[in-house]
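I'd like to ask some things about the structure below.
Here the complex is missing one protein chain, while the rest keep their positions.
On to chain A.
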Amino acid sequence: MHTYLPRLLSHSSRMVSILSPSIASGRIRRSLRARDVTLSRGFLHAGTPTAGLQEYRDNSVQRVLGTRVLVPNKNVSDQMVNLAVRLNSRRVGRSFCAHTTAGESVVVKEKSSDSEEKKPFIMQSVRIRCRGDIADGLVEALMCFGASSCSIEDAHYGSTNEQEIYTDGPVPWQTGERQLWEESHITAIFPEEQDVGESIAMASHSIGFNEMPHYVVELMEDQDWIEQLQSMFEPVEVAAGLWIVPNWRAPPNPMAVNVILDPGLAFGTGEHPTTRLCLQLLHQVLRGGERMLDYGTGSGILSIAALKMGASRAVGIDIDPMAITSARYNASLNDLDDQRLQVFLASINGEDPVPPGAAYHPVFDNDMDEGPDNKMSPDFDIVIANILLNPLVDLASRIANYARPGAFVGLSGILVEQVEQVRHTYACYLDNIQVTQDCGWACVSGVRKLS
């Protein structure tokens, strides 16, 4: 595994790994006395033992996970102990603890006062620079050696050497043979505990490339890409007079029906064609006072829109607990309480998640129908299920039976080529089946048969 180490390592010095947050690296350097030590980020390239900070095109300095240090052979363990002692000094206001682990490495951690605080989900994002013609092969190899995903970009993006590649459709599946750019940056994402250097070494080796590519590791937290996602959400007018607005923006048209949303990680921001199709269906059939069931509620967008357009009550179901939280929160953003929107979690074992009587208000509804053995069957005036083909087909009788005879039923989350299967499955439950389409997606709607 060490065949790639540079020959500059003489037998009078040893390589010691120090894992530390970069904020400690200056202190580490001072503690070990600079002239004895070569600090580098990432990997020591043969012949160039250099310390230094890698700067990106935007001149920001990236945080680094690992620091490798060359120390004089004698008294390595003493030096490590000294390092630990010095790092514990409180002069700069942050304290670190350091300990040596088996083999020659030292782990430095920031001492956190609150040991119970929730650990954010952390991944390692590794940026590798390589020639365009090996990028593809290297990506495939990295995927085999532990990367959870990789992306290839133009290394010269943003500069005058930028290279524009055009394509008429998705780049086809031709592993190892395509070359997109002259020089590429690969961004590989690894789990926190993976040894990135080792994975990269094995990947390079496996494609016959014996030099280690130059790489930089950055720690990435949940927040980084979640914020990315949310920043893309703009107000959108999905039907005449109906807007979906993120909760950090003011509605562009205060007079319209505005559904305020904070989608978090649950589905449903209003931009997807299936959401549009369902909202248009609701817009068409709602008269006021209906009881609606939203199977696969996600962010609650369809229920909330229906309530704002005049429905009296809505019940939302989802298999994802995050959707339940999201839907309740979004309901509160629109001044809708528990009485108007109820949400239930569907369990994996497939039991009916909707309790009997859920369609009715316990006090104000007088027309509750008690079926045999005192069980009230849910009787909804509108049932919408914007999910996926398989659950639509598997749960057909349950979904159809939520609807009272004569109720409107809308089924979406399906591609145009999946319409026939849905139509066929629901033919025995629905009359007057119609299909609407938008950008390759479809909505199948109908009226619940009388018996």
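Note that a contact is a pair of C-beta atoms (placed from the backbone, for glycine too) under 8 Å apart; a residue touches a chain by one contact, two chains touch by 3 or more; residues count from 1.
Just so we're on the same page, contacts and distances are computed from a predicted model.
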Name of the absent chain as recorded in UniProt (options "Anaphase-promoting complex subunit 10", "Large ribosomal subunit protein uL11m", "WD40-repeat-containing domain protein" or "Importin N-terminal domain-containing protein"): "Large ribosomal subunit protein uL11m"
Absent-chain contact - pick from A:P170, A:G208, A:P254 or A:G288: A:P170
Touch criterion as defined above, residue of A:I128, A:A201, A:M220 or A:A385 at the omitted chain: A:M220
Selected from A:V245, A:I414, A:L430 or A:V444 as touching the chain missing from the view: A:I414
Residue among A:S125, A:S312 or A:S445 touching the omitted chain: A:S125
Contact set of chain A toward the excluded chain (per top definition): 121, 123, 125, 139-140, 143, 148-153, 157, 164-173, 180, 187, 189, 220, 224-226, 228-229, 232, 263, 265, 267-269, 271-272, 274, 320, 388-390, 413-415, 418, 441
